[in-house]
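What you see is the complex with one protein chain gone and the rest in place.
Then we have subunit A:
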Amino acid sequence: MLENFSFRTIVEYLPLFGQGFAATLWLSIVSFAGALAVGIILCAMNLQRSRLLQLPAKIYIDAIRATPLLAQLYFLYFGLPRLGVVLPELFVGILALALNSGAYIAEIIRAGILSISRGQVEAGIASGMTYSQRMRLVILPQAIRVTIPPLLGQAIVLVKDSALLSLISVAELTRAGQLLASDRFMPAEGFVTTAACYLVLYYGLKSLAAFSARWLGVRPIGSRT
C-alpha cells in the first residue's frame, strides 16, 4: 500500500495546504474571539435575576447544544439568503462557529463563576463592595483561573469543528484535502495531510494549555479555605 502512497503529490500540494492551514488558523482565532464575546454576553444574561434576560439566554444555549453544528451551519448558509441577507461563505462560517462555541463558552464561564464559594461573595459584600466591585476584584480573577483550561479545550473543539466549513466551500484545511482527493483521486494522501495539519494545531493549543496552567499555577490558590 505504502508504495502507492505519493509523497510527491503531497509536496506538490503543500502550498495549498499551507494556505488551508493559515485559513483554518485565522478563522479559528476570529471565531473564537467572537465566541468569547457571545459567551460572555450569554453568561452575563444567564446570571441575572431577571427572567426576561435569563430565559432567552437559556433557550439559546439549549437550542445550540441540542442541535448539530452542521444543521446550524446550513441553517445560516441557506436560511439567511432566504431572509434577504446574503453574506460571503467565510463570514457565514465564522458566524456559525462563533454562535455555536459561544453557547458552550457561556456554560464554561458560568461554571467558573459558580465554582467560587459563597464565602468569597459574602466577604466582598461584608466589606462594602458593590456588585461590580465584587465581580471585578473578587469573583472574576478567581473564575478566570478555573476557566482557562476548559476554554482551551473548547478552542480545540472549535478548530476541529471548523472542518465543516469545507462543506460550504470555504478554502480551509479540510477543503485542501478534498481538493487533492478529488483532483488526483488520492483521498489517502489528501486526508492524511489534512489530519497531520490538525495534529500540529492540536499540539499548539495543548502546549498553550500546559503553559497557561503553569503560569496560573505561579500563584497558589486557596487550598485551605
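Just so we're on the same page, contacts are C-beta pairs under 8 Å (C-beta built on N, C-alpha and C of every residue); 3 or more make two chains touch, one makes a residue touch a chain; residues count from 1.
Here, contacts and distances are computed from a predicted model.
Asker: I want to check something: the complex is missing a chain, and I'd like its UniProt protein name from "Amino acid ABC transporter ATP-binding protein (PAAT family)", "Glycolate oxidase", "Acetolactate synthase small subunit" or "Succinate dehydrogenase / fumarate reductase cytochrome b subunit".
Answerer: Going by its UniProt entry, the chain not pictured is "Amino acid ABC transporter ATP-binding protein (PAAT family)".
Asker: Please pick, from A:Thr67, A:Ser115, A:Thr130 or A:Ser169, the residue that touches the omitted chain in the full complex.
Answerer: Residue touching the chain left out of view: A:Thr130.
Asker: Among A:Glu12, A:Asp62, A:Glu122 or A:Asp183, which one touches the chain that has been omitted from the display?
Answerer: Once the missing chain is taken into account, the touching residue is A:Glu122.
Asker: State which residues belonging to subunit A touch the missing partner chain.
Answerer: Subunit A touches the chain not shown through residues 117, 119-120, 122-123, 125-130, 133, 137-138, 141-142, 145, 219-225.
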